[in-house]
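What you see is the complex with one protein chain gone and the rest in place.
Chain IDs A and B follow the sequence of writing; residue 1 opens each chain.
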Amino acid sequence: MINAVGRDIPEEVLKATGKEVFKGAYAYDDHEYTKAAPKVHAVCDPKRSKVVESIHEALVKCGIKDGMTLSFHHHFREGDYVVNMVMEEVHKMGIKDITICASSLGKANDPIVPYIEDGTITGIESSGVRGKIGEAISTGRLKKLAIMRSHGGRVRAVESGETHIDIAFIGAPTCDDYGNMRANGGKSDCGVLSYAVVDAEYADKVVAVTDCLVPFPNIPASISMIHVDYVCVVDAIGDPKKIASGAAKPTTDVRKIMMADYCTQFVINTPYFKEGFSYQTGVGGASIASTISLGKIMEERGIHMGLGLGGITTPMCNLLAKGLVNKLVDTQDFDMGAIESIKSNPNHIEISASEYANPFNKGAYVNKLDFVILASLEVDVNFNCNVVVGSDGMITGAQGGHPDTAAGAKCTIVIAPLLQGRIPAICTNVTTVTTPGETVDVVITDYGIAINPRRQDLIECMKDVDLPFCTIEELRDKAYAIVGEPDPVQFDDRVVGVIEARDGTIIDVVRKIKDFEF
Amino acid sequence: MEILKTAMAGTLESSDAQVTVEPGTDGIELTLESSVMHQYGKQIRAVVLETMERLGVENAKVTIFDKGALDCTLKARVECAVYRSNGITENLPWGGVIK
Partner (left out) sequence: MSHPNKKRLRRSMMFLNCQKPGLIKDPYIYKPDSIMLDLEDAVAENQKDAARYSLYHALQEIDYHGVERVVRINGLDTPHWKEDIRVCVAGGADTIRIAKTESAQDVKTVEEHVLAAEKEFGRPEGSTLLMAALESCKGVLNAYEICRASDRLIGIALSGGDYTKDLQTTITGTGVELMGARQHMIMAARAAGVQCWDTVFTNLDDMEGFEKETQMIKLMGFDGKSLVNPRQIAIVHKIFTPAEKEIIFAEKVVREIDDKKAKGIGVFTVDGKMIDIAFYDGAKRTLAMAKAAGVYKGDL
């Protein structure tokens, strides 16, 4: 069945998942539903201890069995030990048919691939998959369909009961013996625990995993003891060096600086750039450079950002420290500067992923965004973006908050260099649609800038602005003139993964990779 | 032209291609690995075969590790490898069979 972005979703996938096809970014506005609730075991007896000796004991006490869904967060990013540690134990116990529901999975989790192959893990639901796990899915080694969701979409799936978490394992930089978890302090400081909040609230069993047990009460807690069944102390929950890097040096790549300058010029020429505006940006070189150049103009003109949102890096914290941002609202900290800032600056505030981006709560922060600056692997002439499937057809990226912020922001800007080697970023059809074009307003490349024709208002206000505007088709044609028109990636017929839109409908599918044939 | 000895041109850097030609007896035997195989494998093969034909090379083993080179780079690397295999570096037919 053809969906609203023109993708043909096979009937058998609709049948197998019970999902509907994507009908448009706001089709579920005013949708009525009943929230799910976990099955909870009360802790009334003050003599009962929550502390367990090992992951093994935690699993046993939580009643681990075949077919369960275990959940994890990705705040430790490429330094994460928790997923591997738990899955190794599950594997040792001979448990089969586990579904992992993670807020994201990275290369740090490559060691679980053998458990996919031996049937320990048969399902994966995540907002991002990189490295060998992505390869395992794309080569058809995962038994069930992988489900790829945005950050907001994951919260929606859990809160609406579409996904039921049996046991949540929540890595906590510090924790007391009753389960109050904080992201700050300890050995594996990660700043915030935003993505784990929904897991704590909706999983039947919740295990706090920490390498730094602190005296009770560990407050104010990111995740409260009222949700926590067990506390497990281990040697290390992550590799601090890989959890957060030092602040990235501003890029010296002129191409990125050029795109950043285009972006800043665009932003300040929209009507949304005024006192109290709200803004979110990413971690790429061009995004960071545009934050820095925007900061200069804000300073010159005395304009303040009312809200800075999302994954946070040092340059945003610098703007906060300078008094150019009123509130920095944080779901993830990408570097040490951001982690230090949230500890010390009272206007730098942690929120849950539901508050951030869940399309099915009563309004999320993303809905209040004026601007979001995003990247994309591919953008097609309908402004559809692909941030998940690489040019070799392999799953290798993350929706993250891309579809959420794009849908929420008044002005969604995607920055992408026109060519990545020989691969054109602007093309006729993206390999996989992960963010619908109706929510993407502007594409900025090193060769020119295209405004979505749906946004005649933006086209109008850029009429006299001296930037290299052109149509998206012109950008594609420029790219093809240089590198040639690409052939589509060759796939097998078998569907291995589903790309869910924020609202749980299917926006696209990912097929099994196949060897290239001439 | 004949391939007199094994010769190589190009690098494994991004946007480049490393081309090796060796004497052969059974037409052009092309082995191609590319970082953009799906999108450009067919085009790369066509450019390489055309270039060999222009140079009048009928028999050769050609091995290419492509890192996203444009057609102009592929041609340059193939031509360079072929002329190197013949030890020719001067008085080249620019605009003739090299074009």
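Assume contacts are C-beta pairs under 8 Å (C-beta built on N, C-alpha and C of every residue); 3 or more make two chains touch, one makes a residue touch a chain.
Predicted, not measured: the structure shown is a model, and the values here were computed from it.
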Missing chain: touched chains present in the view: A, B
Absent-chain contact - pick from A:R255, A:K327, A:R454 or A:K512: A:R255
Touch list for chain A against the chain that is not drawn: 252, 254-255, 257-258, 419, 446-447, 466, 481-482
Missing-partner contacts on chain B, residue numbers: 9-10, 13-16, 69-73, 75-77, 79-80, 83-84, 89-92, 94-95, 98-99
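Everything below uses one rule, namely that only the chains that are shown with their structure count from here on.
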Cα-centroid distance, chain A relative to chain B, in whole angstrom: 43
Contact footprint of chain A on chain B as seen in their complex: 14-15, 35-43, 45, 67-71
Contact set on chain A toward chain B in their complex: 391-393, 421-423, 482-484, 486-490, 516, 518
